[in-house]
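Here it is, the structure, as C-alpha cells.
Excluded from the complex is one protein chain; the other protein chains are retained at their positions.
After this line comes chain A, so read on.
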Amino acid sequence: MSTLPSTTDTAPPGAATPGTGPGAPPAPDDPASLKVVPARHYARWVAAVAVIVLVAQFAHGLATNPVWEWGVFGDYVLSETIVQAVWVTLQLTAYATVLGFLLGTVLAFMRLSRSPVLQTVAWTYIWIFRSIPMIVQLVFWFNLSALYEELGFGIPFGPVFWSVDSNSVIGTMGAAIIGLTLHQAAYAAEIVRGGVIAVDHGQLEAAAAQGIPRLRQIRRIVLPQAMRAILPTAGNEIIGLLKGTSVVYVMSIGELFYQVQVIYGRNGRVIPLLLVATAWYVVLTSLLSVAQYYVERRYARGANRTPPPTPIQRARRFLRTLRAAAAQRNQPVIPLKPLGDSR
C-alpha cells in the first residue's frame, strides 16, 4: 500500500483537475458522468462463429445430400401403415407406463413398509428385474408357453379348478405389455420411493396427529408432495420407455421400428425410412416433454409464492410489450395539438 504513489490522496483539495491525462481518476463529484464499458469476449465470438459454420454445414448436408431421399420420406411419413405403427407404439407406451407405475408404487410402499417380508419381496423383485436386459425378458415372455403351457386358477399347490392355454390368453401384444410393465415397475418403484422419502417427515406426523386415515395420508398428503421429486425422473423414464418399445420388434409386433424395417426390407430405402421413424420419435418425445412441463407445474402449486408464467403467458406478455412499444412509436404520428390549430 505504502509503495503505491497515490496522488489523489495526497493532493491538496482542488489541486487535481479531473479528466486530465490517460488513466486519471474520474471526477468523484459526478458519478453520472462515468461510462461503463462492457468487457469484450473475443474467444466467445470465435467459438460461436466456428459452431455456426459447423451447424450450417450439417444443415446443408441434410438438405442437399441425395442419400436422405426426402421424397421417399415424404411418401411414407404419413402413410397409413406408419400411422398405424405409431398408434401401436403409443399403446405399448401407455399400457406399460400406467401399469408399470401402478405396480411400481405398490412395490415402493412394500419396500417402505414395516413388514420385513414385504420389504424383502419388493427388494428382490427390483433386484431381479433391474438385472435382466429388457430384450432378454421380452423373449422370455414371448416363449411363455414353453415355461407354463397352461395358466390355471385354484388353491396354491392344490387342485386347479380352471385353466387355459397360456398362448391363447396372452398373445404377442399381451406378452410385450407384460414384459415392458414388469421391467418398468422395477424402475418406477425406485423413483416413487425416492419421491416419498423426499417428503418432510413432519408432514406425516401432522397428518397422523390429526387422525387422518393411513391410506388417505398417502394419497392426499404424501404422494402429491412426492410428485415434485417423482415427475422429472418419471418423465425421463416414460420417454425412455417410448423409445424402448422399439426393442419389441424382436417379437414381430407392428410397432414403429418393426414396420419401418419391414418396409425398407422390401424396397431397400433404408435411410429415408429410418428418418421416418426418427421424426416420429422426436415428435412424440416433444409432446411428452410439453405434457411433463404442465403436469410438473400443476404439482408445484403452493411451492412458490408466485408461480412462474407458462411459456404461453410469457409469449403473450412479450407480444403485449411489443404492441405497447409500437403504439408509443406511432403516437407522434397522430399529434393531438395540431387539431386545435387546424380549426
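Quick notes on this one:
Just so it is clear, a residue touches a chain if its C-beta (ideal position, glycine included) is under 8 Å from a C-beta of that chain, and two chains touch if they have at least 3 such contacts; residues count from 1.
The definition used in the following text is that contacts and distances are computed from a predicted model.
Of the names listed as "Putative murein hydrolase (TIGR00659 family)", "ATP synthase epsilon chain", "Energy-coupling factor transport system permease protein" or "Glutamate ABC transporter ATP-binding protein", the one that matches the UniProt record for the absent chain is "Glutamate ABC transporter ATP-binding protein".
Across the entire complex, the residue among A:Gln203, A:Thr233, A:Gln261 or A:Gln292 in touch with the chain not shown is A:Gln203. For the chain missing from the display, the contacting residue among A:Val106, A:Val139, A:Met173 or A:Ile212 is A:Ile212, taking the whole complex into account.
Against the chain not displayed here, chain A makes contact via residues 200, 202-203, 205-214, 216, 220-221, 224-225, 299, 301-305.
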